[in-house]
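Every protein chain of the complex appears in place save one, which is left out.
Chain nomenclature is as follows: A, B and C, assigned in order of appearance, with residue numbering initiated at 1 for each chain independently.
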Amino acid sequence: MTVTAGILGATGAVGQRLIQLLEPHPDFELVTLTASDASAGHPYRDVAKWRIDAPIPETIAEMTVRRTDPDDIPDDIDLLFSSLPSDVGKRVEPELCEAGYVVSSNSSNDRTAPDVPLTIPEVNAGHLDVLEVQREERGWDGALVKNPNCSTITMVPTLAALDSFGIEQIHVSTLQAVSGAGYSGVSSMEIIDNAIPHIGGEEQKMEAEACKLLGAFDGREINWHEADVAASCNRIPTIDGHLENVWVETRDEITTEDAAAAMRSYESLDLHSSPDPLIHVFEEPDRPQPRLDRLHGNGMAVTAGGLRETSNGVQYNCLAHNTIRGAAGASVLNGELLLRDGWL
Amino acid sequence: MTVTAGILGATGAVGQRLIQLLEPHPDFELVTLTASDASAGHPYRDVAKWRIDAPIPETIAEMTVRRTDPDDIPDDIDLLFSSLPSDVGKRVEPELCEAGYVVSSNSSNDRTAPDVPLTIPEVNAGHLDVLEVQREERGWDGALVKNPNCSTITMVPTLAALDSFGIEQIHVSTLQAVSGAGYSGVSSMEIIDNAIPHIGGEEQKMEAEACKLLGAFDGREINWHEADVAASCNRIPTIDGHLENVWVETRDEITTEDAAAAMRSYESLDLHSSPDPLIHVFEEPDRPQPRLDRLHGNGMAVTAGGLRETSNGVQYNCLAHNTIRGAAGASVLNGELLLRDGWL
Amino acid sequence: MTVTAGILGATGAVGQRLIQLLEPHPDFELVTLTASDASAGHPYRDVAKWRIDAPIPETIAEMTVRRTDPDDIPDDIDLLFSSLPSDVGKRVEPELCEAGYVVSSNSSNDRTAPDVPLTIPEVNAGHLDVLEVQREERGWDGALVKNPNCSTITMVPTLAALDSFGIEQIHVSTLQAVSGAGYSGVSSMEIIDNAIPHIGGEEQKMEAEACKLLGAFDGREINWHEADVAASCNRIPTIDGHLENVWVETRDEITTEDAAAAMRSYESLDLHSSPDPLIHVFEEPDRPQPRLDRLHGNGMAVTAGGLRETSNGVQYNCLAHNTIRGAAGASVLNGELLLRDGWL
Partner (left out) sequence: MTVTAGILGATGAVGQRLIQLLEPHPDFELVTLTASDASAGHPYRDVAKWRIDAPIPETIAEMTVRRTDPDDIPDDIDLLFSSLPSDVGKRVEPELCEAGYVVSSNSSNDRTAPDVPLTIPEVNAGHLDVLEVQREERGWDGALVKNPNCSTITMVPTLAALDSFGIEQIHVSTLQAVSGAGYSGVSSMEIIDNAIPHIGGEEQKMEAEACKLLGAFDGREINWHEADVAASCNRIPTIDGHLENVWVETRDEITTEDAAAAMRSYESLDLHSSPDPLIHVFEEPDRPQPRLDRLHGNGMAVTAGGLRETSNGVQYNCLAHNTIRGAAGASVLNGELLLRDGWL
């Protein structure tokens, strides 16, 4: 039985990736697209400035875009994927959940709310059960699940793999692609022959979300991980793929061999969009690189390399495709988890 | 009285910057250029692929290039600036010092030798006196002084400014420009829409050189600073200007105001190429940026910004022009210090 | 005696270049800056997102921005430089001229109007006298003079130099920098690892403006040149500097030596901002290049190279700095011409 799905905010960069991933998806049938009022009522083809290097799927191109409004969304949609701007998401997503819809959202609002699961399925699928608390406390028939920020998703699988050594401190420096800011987020005059050492709120997001993701759910509450996380975020002139330099300080001794083995053996899930292995560790010291490695595992794998021992842990580099594993693919994967665990 | 000067390895990227800085220099008269045997005997114009965005100075363009060989260098040169490949420098520089020449070198060989001063004049001018040990031990009439690696120079002035708070640990992530690898060091296919998280030996250079630079000279020996330094180096698609994310853990408590004040009030020197102030601290959170800020202080200033308090210190970003402050200008400045302190 | 000057639209990319050129200018004293209503009333520093790689001049930084409205502009301004969006220029510039102001404008409106001089001073200074017709017909006390589009300016000096051979046909293909579209004109996602073979209306502007510029003024009318011009315009990932491939078909026979000699000997003017020579012709076949050559003559020279004979003329490449010679500097130069010829 197919699950009917819709996309909230279907014209933006993440919305377009959602279409690319959902159109051929075996479990979901994409039947509804919403966008701003200005776009509503028009065929998708006419209002989306399609910027993916493959054509718009024909069936999608002709779909009429709807308003991002509970009244304009059909009742029989099983699952809504949300890539709304966070201010819109903050307002609309709770309305939709109250109206009974299940929402898998990439928007940054409510990610750290105690009763909202923030999940990377291969890392903390168990957190999904906080939805029971959510329904109980909010009186919703629907449900709201979030995926983390793209820069957080890139590093967290590697951290989860290393946490058996007892992570105490994390330093992370990011080299982020321009697509993370949306189609008009970074102007060419800002970034050609340049780098920008600031992305508003990004460092705070990474520091908080990582601790929530690595935390333990005790049946009622998610107890955040107590590692000290310090992030420094940079935008560089790459199209797709966030590269990160990570230092991890651990309670137990750890060698580069230990770290590589832990990453390589970290288990993936048997979900349609989960790659196997989840983390690919390069031997070559100059990998991963954004242009060469962002499409590993169809853009859903995390790649790592450059492992070195430090005085109290290890350092390494990791990379993921920011609009696939880091955004659209993350939401789709959460949708697959919702389906597997019986929430749809 | 003018000091006569020569450049060893004058055709490369750093050699060209040396020409640009020395030709109008009030203290030095550029009279000799050397290059590889293949270039020797030809006018500079014909063998240098000039790639600076200002014309070759006319008088330089017509100079005949000499071999990089003590026999081919006039005896009456007071000071040689070296931008030789390190394997050539390792062989030729000691020969020249033995033959009585004073060499201010940007090459990476011998930087950590105990009796070779590694200096950033505004930071550790006093280390120059280790030249007495050098002459005594090596029996040289000449002298060899080194400037650090471009990525080390970028951060060390800010670290020196903060060391009154007792630096215990440093994490640094670099976003380095392609010019640091020389004209053909990074191919366009490697770096367009990409970043490379590896520069051979660079992390080790930063970790060692920073401790030597911040060390104390006791009249006989340079006692290296004991801070724990962990560096992660990346190449990104910028032409000039190395940007760095730095975390400093200090013994004493430090606020962002303390850190900014310490940087702003860190003293410069009264040398021709020293900027005043040495460190410019931005209020804007998104600065410094390579393209906008690399020419601060004629490319000799360090700029900083993005200060944030962490659990045990501060984090910030800093930037310097890698082929001016980080290479050619660093050698010239060391030449000015040699002149001021009576070594010429 | 100094001429007091103002800038209409001072916060944009061209407005910032105007400030950079006018602040140290010996003839003009910059006393007024205007911008949109949202910016009016604030210090320039706070409303301009300054993006030039040199600091804002201090005196300018503190100036209070005014509204772009005749009522808000002081009466005693001698000359207004306009870098308004063309729809605003179309409305406001005639109002200002009617109110008695002399306006040197870079905006694209009214460039091909018969009684509006469109001038590159070194090429067609004589066209300025059509201002008498303008005042007569429009009943203005002020005056409106225009400079051409940046892509037109780049090629026209070389065409003027070759026109003694009788130009009959011109093909031109442009490789234009992103700054030509303003700070937010081209998003990074559109242009990294890409080129866009379309700039709305640009080809038509080049085709029309070139014929007007190369035309003859007979005392009453500007008789447009009858050459057939075909332009193809492209945006590429460069910051500044428009590069153009030009083919010229001439009535008379022409060799590459003829063409180079004609360009090199083409006369410049004795105006402050005019470079001498106006056109620099390279011998090297791979020049001019945007990054290396855009600052020739302080950004006011045109550079050319790559001359080849074709079956019926010559082909070559030319380049100019699009926001200096192609925009802000062009307006300033027209201001200098207005001053020299007694219109101020």
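Here is the rule we use: contacts are C-beta pairs under 8 Å (C-beta built on N, C-alpha and C of every residue); 3 or more make two chains touch, one makes a residue touch a chain.
These figures come from a predicted structure and were not determined experimentally.
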| item | value |
| --- | --- |
| Displayed chains contacting the withheld chain | A, B, C |
| Residue among A:Glu93, A:Asp115 or A:Asp193 touching the omitted chain | A:Asp193 |
| Touch with the omitted chain, as defined above, among B:Pro237, B:Pro275 or B:Gly329 | B:Pro237 |
| Contact partner of the left-out chain, one of C:Ala38, C:Ala54 or C:Ala195 | C:Ala195 |
| Residues in subunit C touching the chain absent from view | 171, 173, 175, 192-198, 203, 228, 230, 232, 234, 236-239, 243, 245, 247, 285-292, 305-306, 308, 310-311, 315, 317 |
| Interface residues of subunit A (partner: the chain not displayed) | 51, 53-54, 192-193, 239, 291-295 |
| Interface with the unshown chain - residue positions in subunit B | 13, 51, 178-179, 183-193, 237-239 |
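FYI, only the chains that are shown with their structure count from here on.
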| item | value |
| --- | --- |
| Self-contact between copies subunit B and subunit C, residue sets same or different by half | same |
| Whole-Å gap separating subunit A and subunit C, where each centre is the average of the chain's CA atoms | 47 |
| Subunit A, residues touching no fewer than two other chains | 192-193, 237-239 |
